[in-house]
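Omission of a single protein chain aside, the complex is shown with its protein chains in their original locations.
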Amino acid sequence: MFLKEADLLSFSFKQFVYKLKAHSNLLYGLMLIQIIALFFSIGGVSHMSSSNGELSVSVNTYSASLVIGFSFIWIFFIGILLTTKQYKKIELPLVTSSLSGNLSDIGFLMIASIFGSITSTLVGVLQRIILYISFDQTQIIFDKFLISFYDLVLGIVIGTLYMILISALGYLIGSITKLSMAFVLIIPAIIFGFLRVYTDFFQKVLLVYTKEAALPLFALKVLITVIILFGVSSLLSPNKEVSQ
Amino acid sequence: MILNTDSTKPIYIQIAEWLEVEILNGNFKEDERVYSQYQLADMFTINPATAAKGLNLLAEEHIVYKRRGLGMFVSPNAKQAILTKRRKQILEQMIKELVIEAKRLDVDEAELIEMIKNVRKEGEEEQL
Partner (left out) sequence: MSVIQCQNVTRSYGKLKAIDNLSFAIEENKLTGLIGRNGAGKTTLLKLLAGYLKPTSGEIEVFSQKPFNNLEGSSKTMFVNDTMTFPDSFTLIDILSEVAPFYANWNSNLAKGLLDYFSINPKQPHSKLSKGSKSTFNSILGIASRCPLTIFDEPTSGMDSAVRKDFYKALLKDYLEYPRSIILSSHLINEVEGILEDILLLNQGVKSLHLPVLELKKFAIGLRGNAQVIQRFVEGKELIYQEEFAKGYLYVVLRSELIQPELKLVRQSGLDVLSISTDDLCIYLTAKSRGGIDYVFKRS
């Protein structure tokens, strides 16, 4: 039994490395998306101006949240993408089982999440540098403009956790739609339906993840959710035959 | 050599016959090791089991003999055995067909013998 588990881990890891090399273009795609998001947000996310005749005040607010938002959308679609036939097919010439395929996908999503979080944080820093250079420094209100190294790392860790969570959600949705294409229509219908009917409940659920101040507790919540999401995804696939 | 796969003659017999010709031509001497089934398989692109059957056929006819773990070797008097066998099998078969065909064409025995003599004579004249 020990040997078999070692085999599973070893082949899953080999597959993970294979996929990392194979899908490296997806990671470059993310960087492109982030740069596009950066250009959008350089114009400022909100603009406010007031004037009393003598004095006129104009405030531009800048934020890297667009970059992070784009990265979240990206990892969600990567989660779905990995479950598609097109992407699953590359496992076939390798030594594989459905479990090793799932494990290697999960590995890839984790690395993609870390990568996505680091790059979006760095793009945030880049944005500040651009602003710093292009404006007269006296015009900048230094509210959260300078970030400490600790905050930077914290931001990366939290960003990673969110991205893993979102990727796991995407992966589950992808896995469900693989059971039947009907779910492509059913899932959005259910989500939007429930959102309308149980708005309060959803808000509470969302708060569980968004309003957690303590990092370890937040990490634990994400971890448990992710394990459940990936676990359900893995349980959905073992009886699927290979369709070519 | 290219084997004739379209021929109705099984490949293993073609292999055996090819080895016989090699022995007749003196490419293998008495008590010399002949090709192994794997060498033959490689040379002719055939399954080793087919090659083995060709070798076994020769062993059954005592043209080669087996030395455990060493392979197949040419028997003493292998040449003679092949000649005798071929005379008996091939020539007899051909004569049988000749006789049947002669009968169909109403060629009687004396005529047939005369024809054979003529062909032999022509052959000798050509050689001179």
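Labels A and B are assigned to the chains in the order they are written; within every chain, residues are numbered from 1.
In the analysis below, a residue touches a chain if its C-beta (ideal position, glycine included) is under 8 Å from a C-beta of that chain, and two chains touch if they have at least 3 such contacts.
None of the values given here were measured: they were computed from a predicted structure.
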item: Chains in view touching the one left out; value: A, B
item: Touch criterion as defined above, residue of A:Met31, A:Ile73, A:Ile90 or A:Ile158 at the omitted chain; value: A:Ile90
item: Residue in contact with the excluded chain [from B:Val21, B:Ala49 or B:Ile116]; value: B:Ala49
item: Residues from subunit B at the interface with the omitted partner, ascending; value: 3, 5-6, 8, 10-12, 38, 41-42, 44-50, 53
item: Positions on subunit A contacted by the hidden chain, ascending; value: 4, 7-8, 11, 14, 17-18, 21-25, 89-90, 92-100, 238-239, 241-242, 244
